[in-house]
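Yeah, one chain of the complex is gone here, protein chain that is, but the others are all in their spots.
Moving on, here comes subunit A:
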Amino acid sequence: MQPWKSGAVMASLKHNGLLTAASKQPEPVKAARELAQALCHEHLGFVLFFCSAEYPLPALADALNEAFGGVPMSGCTTAGEITPQGYDRGSIVAIGFDRRVFAIETALIDDLEHFDLACAQPLVDALLERCRQQNLAPINEHSFALTLLDGLSSREEQVLATLDAALGRIPSFGGSAGDDNHLARTHVYANGRFYTRAAVVVMLNTRLPFEVFSSHHLVPLAHKLVVTDVDREQRRVLELNGLPASDVYAALVGCRVDQLTPNIFAQHPLAVHLGGQHYIRSIQRVNSDGSLSFYCAVETGIVLTAMRPTPLLNDLNAMLLSVRERLGSAAAIIGCDCFLRRMALESLQQIDQASALLRQARVVGFNTYGEQHHGMHVNQTFTGVAFGTLPAVSR
């Protein structure tokens, strides 16, 4: 265990039970120690972290276990980090939760294929019961679930829908783990090691006021495309309007198929229109057979609406302001920010301005391969939770 530091304890309550830190040390042991030094105190109850997939993960797991000496941790790999300083890459960002303010329990779902309601309900019940036993705050209205999913598992929709059914009224949000756009292996971390094809559910019960939110900066155009053939398992759209999907999409954007890159996908997104809302279905890549791979589930017969981005900085600013309006100055915001948004900011050279906004609003988080909001797997959004501050009387 870390030595008790009175300074750190004071700081933790000053920060409403939330401490954030980041390390750019490429060496796992050094990075873990840096984080531990910044976060450890007598009342540290849980650590959530997001790390670059470039780290040697087994060594990082060992280093974190060692440095945090048994404090429960969860996390995942990223497609970029949001540190207390703003956007970053090749780093690790972590949030320390004070157990006087947070009761946090986690569960690993390592069999995504067979995760049904019969598994979900006991899992959720057990998490809630363990939170309840800590007697911190009532469960209702004071709890939410954070989900971290393997972003390449293609099982997000079913797992989330099942989990959401079990969670009932408890809000949930989360992100799909990334791997710096290699699209090879994404990992979630629980029980002291990294897992693929797995998900982590973190139940947070807290005395802090909080709000789970989701926002995107895209508006619909008139163009509609009908998906006429798919490979459901691979999340591939083979045909749009009865023609090879990549040809139709390239024609819509106004470029050649070999010019289609993630940057284009970010600027010319597609969405489904359901229940009066548009939900972005992001394209992952063009395949050699002319099909398009997506970051989310696709199906024959769905109608895709072409979308147009509005200035992202404005949207980010407006979103942070509206959170602030409702919750007051946030103690911290945990954000799951789609990596396509970050890519758009980079191509517009607005990454520093965005970093400044995030820094001011005390956002930490990571760039995802998909976000989760109330059981829905969505793309190209900024989804997160904002924590308010402790009421003065209950200090």
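One rule holds in what follows: a residue touches a chain if its C-beta (ideal position, glycine included) is under 8 Å from a C-beta of that chain, and two chains touch if they have at least 3 such contacts; residues count from 1.
Definition applied: contacts and distances are computed from a predicted model.
K.L.:
Since a chain is absent, check the UniProt entry for it and pick the matching name: "Sn-glycerol-3-phosphate ABC transporter ATP-binding protein UgpC", "histidine kinase", "NADH-quinone oxidoreductase subunit C" or "Na+/H+ antiporter subunit G".
P.N.:
"histidine kinase"
K.L.:
Taking the full complex into account, find the residue in A:Val226, A:Cys255 or A:Leu313 that is in contact with the omitted chain.
P.N.:
A:Val226
K.L.:
Out of A:Ala53, A:Ala245 or A:Val298, which residue would touch the omitted chain in the full complex?
P.N.:
Of the listed residues, the one touching the omitted chain is A:Val298.
K.L.:
Tell me which residue among A:Asn65, A:Asn181 or A:Asn241 touches the hidden chain in the full complex.
P.N.:
Answering carefully, the residue with contact to the hidden chain is A:Asn241.
K.L.:
Quick one: say which of A:Glu42, A:Asp110 or A:Glu157 touches the chain that got left out.
P.N.:
A:Glu157
K.L.:
So which of A:Val29, A:Cys119 or A:Ala251 would be touching the chain we can't see?
P.N.:
Candidates A:Val29, A:Cys119 or A:Ala251; residue touching the omitted chain: A:Ala251.
K.L.:
Since one chain has been left out of the picture, which residues of subunit A touch it in the full complex?
P.N.:
Residues of subunit A in contact with the hidden chain: 140, 154-158, 160-162, 164-165, 168-169, 222-229, 232, 235, 239, 241-243, 248, 251-252, 274-277, 279, 296-303, 374-377.
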